[in-house]
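Handing you a structure now.
Left out: one protein chain. Kept in place: all the others.
On to subunit A.
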Amino acid sequence: MTTVTTQIKLTPEHSARPGASMRSRLQDALPKIVLAPSFAITIVFVYGFILWTVYLSFTNSKTFPSYALTGPRAYQRLWRWTFESDPPSSWYTSITNMGIFGFLYIFICLALGLFLAILLDQKIRGEGVLRPIYLYPMALSFIVTGVAWKWFLDPGLGLEQTLHQWGWTSFHFDWIKNKDFVIYTVVIAGVWQASGFIMAMFLAGLRGIDGEIMKAAQIDGATTFQLYRRIVIPLLRPVFLSAFIVLAHLAIKSYDLVVALTSGGPGGSAWLPSNFMYEYTFKRNEMAVGSASAVIMLMTITAIIVPYLYSELREKPR
């Protein structure tokens, strides 16, 4: 509470014009007063704790935070683990999985989302019914998605078992039990959940395209493929960017999906960096290592978000 009050006091009072009534001054200050609490909360609980995490990563904190700086030992350990590929260290597994999962998840979601959006955009009947069907998975939590797919992909319960009962006994699909393929099942579940949402974004983009341009292109004799390849997709560039940002941050924070779907996978082979961070901080009482891995995750996200913000802010004063 103290931080909130200070924050309110900090809001500049330049609006105090001589002669202005109390009421109009209040009206001027109202937006700032309303925003101040959330601003203060964000400053403390997001940026304050980021700094705290960075600080902790340079200490030797174990179960509880310790405040004596002991140098970058946690980073050195992570750096060493980065190159331990045989047998893979947990950190190596986490970051290679992040690469595989991040790339496939973003790429397939974009491709599938665009494809579905183009199909739905053909002025078909029943679009109003189809659109929510595709969009609905996004309303589920990762936990629900994970558990449902866990059952579906389990060879003893789901798809394989069912097909065996129907007579296709040679069918074999045990990726979720296989250390080399388990991360792809995470991709499948993730794509199932997010691609409908991406479709909706593209659909909105497609609806925003001026029909006159399309007509002009058709009159000029462009084929449908050319129409999309040369005109529609380039016009959707801003949607691609937004969709990419949404997917990238979903990919980096998809801790719960891995836990619900695979509980870490055979021998920890489905871990993502977020799983690594939680395990080390809270289960293994190695808070410094956990913090260091969190800082590295933050830097990864920053590397993606900052160029985006830069390009956005640069375009504004057009």
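Keep this in mind: a contact is a pair of C-beta atoms (placed from the backbone, for glycine too) under 8 Å apart; a residue touches a chain by one contact, two chains touch by 3 or more; residues count from 1.
Definition applied: contacts and distances are computed from a predicted model.
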Chain not present in the shown complex, as UniProt names it (candidates "Cytochrome c oxidase subunit 1", "Probable sugar-binding periplasmic protein", "NADH-quinone oxidoreductase subunit N" or "Formate dehydrogenase major subunit"): "Probable sugar-binding periplasmic protein"
Candidates A:S90, A:Q193, A:S274 or A:S291 - the one touching the absent chain: A:S90
Option touching the unshown chain, where A:S141, A:S242 or A:N285 are the choices: A:N285
Subunit A residues that touch the omitted chain in the full complex: 62-64, 77, 87-88, 90, 154-156, 174, 176-177, 179, 262-269, 279, 282-286
